[in-house]
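Below you'll find the structure I mean.
Just one protein chain is left out here, and the rest sit where they should.
Per-chain residue numbering starts at 1, and chain names A and B are given in the order in which the chains are listed.
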Amino acid sequence: MSNELLKIKNLSTSFRIGDEYYAAVDDVTLTLNKNEVLGIVGESGSGKSALAFSIMRLHTRAKIEGEILLNNQNIVKMSTSKLNKIRGDEMAMIFQDPLTALNPLMPIGRQIEENLFLHNKKLGQQGRKKRTIELLNLVGIPRPERVYEQFPHELSGGMRQRIIIAIAIANDPELLIADEPTTALDVTIQAQILDLVRELKEKIHAGIILITHDLGVVAEMADRVAVMYAGQIVEIAPVDKLFANPLHPYTRSLLNSVPAEGQDRLHVIQGVVPTLKNLPRTGCRFAERIPWIDASHHEEHPELHEVESGHFVRCTCYEHFYFPDNKEEQANGVS
Amino acid sequence: MWKFIVRRLLITIPQIIILSIIVFILAQMMPGDALSGLIDPSIDPAAVEQQRERLGLNNPWYIQYVDWVGGILQGDFGQSFRFKMPVTELIGQRMVNTVLLSVVTLIFTYLIALPLGLISGRFNDTLLDQAITGYTYIGFATPLFIFSLFMLWIFGYNLGWFPTSGSVAPGTEPGTIAYWLSKVYHALLPGISIALIQVVSTVQYLRSEIIDTKQKDFIITARAKGAGEQRVYNKHIFRNSLLPIAAFFGWEITTLITGTVFVEKIFSYPGMGLLFLESITQRDFSVANSLVLLFGTAQIMGALLSDIILSIVDPRIRIK
Partner (left out) sequence: MAFLEVQDLQVYFPIKGGIFNRTVDHIKAVDGVSFEMEQGKTYGLVGESGSGKSTTGRAIIGLEDITSGKILFDGKDITDKKTKNKAFRKDVQMIFQDPYSSLNPRKRVLDIVAEPLRNFEKLSKQEERKRVQELLDIVNVSPDSIFKYPHEFSGGQRQRIGVARAIALKPKLIIADEPVSALDVSVQAQVLNFLKEIQSELNLTYLFISHDLGIVKHMCDNISIMYKGRYVEQGSTADIFENPQHIYTKRLIAAIPDIDPKNREKQFHNRQKVLEEYTQSYNDFFDQDGLAFQLKSISDTHRVALPQKG
């Protein structure tokens, strides 16, 4: 049988500004295999979170076009009742901010049990409680019986993130989407949560989409990485290939902006990330931020090209890209 | 939680003491005193002076204050010179009516506020919501006493569905079922009138609470669990939005008790509000002062009640 868990075809997610719709996710195609971790990296405004929310169909006011096939069922076209059967069961999500993602007025235990109740009616009240304690143990919560009755505000951020993970994995989902799961946490807690996710991956055999802005997190966690810029995937490759041989100018610029050994000045990408309304919709979207690259090097309709097996890059400009060492050129243009 | 409630209770003590001092000072500043309204102006001033001395009216203010507070603590608010009866007894009669009217009003307020607020918040910016918010704007803009007159004119005089004055049909035997039914019947029209106007703030408050809660992250968490819309609303949004409304409750009661003054006047409903107006126009200061003290105490108790309710329903305060 096919190893493919999730297949996204020509997905566009648009939001309405004024009278028009603008695509935050623009014609994205990708696949996720069973038991694979796909990292999606980008800065704010890249569309990575909009993509995650589209897969779960959590946008309340967005126009979604294209196909999202989870085990060959199209989520985009699905009825709400069918969708609710899948959400929390076949696919689940881990959220960014553990401080706000839990209901402040509901005991922890009930919040986890709600997910069990919704998808496993056979499990009685006793069964649900037993499973909840089990889950709390699994995500490394000390004294689960006590935490079961506590409220979110009585737990630390790291503990709350573990609860959110427990909710997500309650029904052994096949697809787990983690949207910046450690951004709001301290470094040592981040390390613990990442180790936990890695451990759980072995146990529940889920395919994981890991959304983050942190290249370090991706390097540690992902099997494959997609880099997003302005609503598009600009580069996608197995993790070792991406870090050993980054090709797209944006990927290279991003890697160079992170402090590294023996680097005095960090690379600064010229200009600013365009807002949704002002996204360049034609040609290479990154072109305006690398103006020293001759316009002729960009494709008219940039496509993803397979450069080596599994390694795709958008636009031909990467072949001619170089960093300007000239300081004047590097000074960022602020209008 | 107990610590919180005890602490909160302790705070009310100085509040009430300060209130009583203010009321006492106000009473002292009023022209005349307890005697001046009672006696014939032609009596010999020396005799009056003797009477003052006997009643302790020449004592320093703090002794008079202590006497006054001592009386109140024993349930003695003094004499009403108009009604020629103890203030305690007078207010007691009227208080029953006002409490009844308040209860009727509260029931209608919540009967109207909850469904309207919930619908308006859940389906915000639809036609239905616009109709409801339209109503709340009209409610805000309409003065209660004009609306009450209007209601009285339509349902009292024109249609004759409700009595137009009093708190009970004359001639009914106190204590019988017929007597209490008649009392409720008399309270209905003023109660509904107040409810229809006063409800608008609760509707708006509930509406904005729901719209606010709808956008919280934990609602997304609930949806991601696969909870249907109905469940998301019932288990997560409504519960969390009703919390501040519960805290609103105590405040609502006090505004009712103190806010029915003009409505009671319009419906000639013999409650504390009407008594208050009468006592002022007739310079029956011992009654007016006692009512101010009671209204003020009700205000303080209402705030206390709100805080206690909140501390019981909100785990973030409960568990400390």
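Just so we're on the same page, a contact is a pair of C-beta atoms (placed from the backbone, for glycine too) under 8 Å apart; a residue touches a chain by one contact, two chains touch by 3 or more.
In this text the structure is predicted, and so the values were computed from the model without any measurement.
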Report summary line: Per the whole complex, from A:L196, A:V217, A:A230 or A:C315 the residue touching the absent chain is A:V217
**Report entry** Chain not shown: contacting residue from A:N120, A:Q150 or A:S257
**Finding:** A:S257
Query - Touching residue (missing chain; options A:D195, A:E303 or A:E319) - result: A:D195
Report summary line: Among A:D186, A:E288, A:E303 or A:E319, contact with the omitted chain is made only by A:D186
Query - Residues in chain A touching the chain absent from view - result: 43-44, 157, 186-191, 194-195, 198, 213-217, 219-220, 222, 239-240, 243-244, 253-255, 257-260, 263-269, 272-273, 331-332, 334-335
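Operating definition for what follows: only the chains that are shown with their structure count from here on.
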Query raised in the report: Roughly how far is chain A from chain B, going centre to centre by Cα mean, in whole Å?
Result: 54
**Report entry** Contact set on chain A toward chain B in their complex
**Finding:** 56, 58, 80-81, 83-89, 92-93, 95, 97, 100-107, 111, 114-115, 118-119, 151, 153-154, 164, 167-168
Requested in this report: Flag every residue of chain B that touches chain A in the complex, lowest number first.
Outcome: 216-218, 220-229, 231, 235-236, 239-240, 243, 314-316, 319
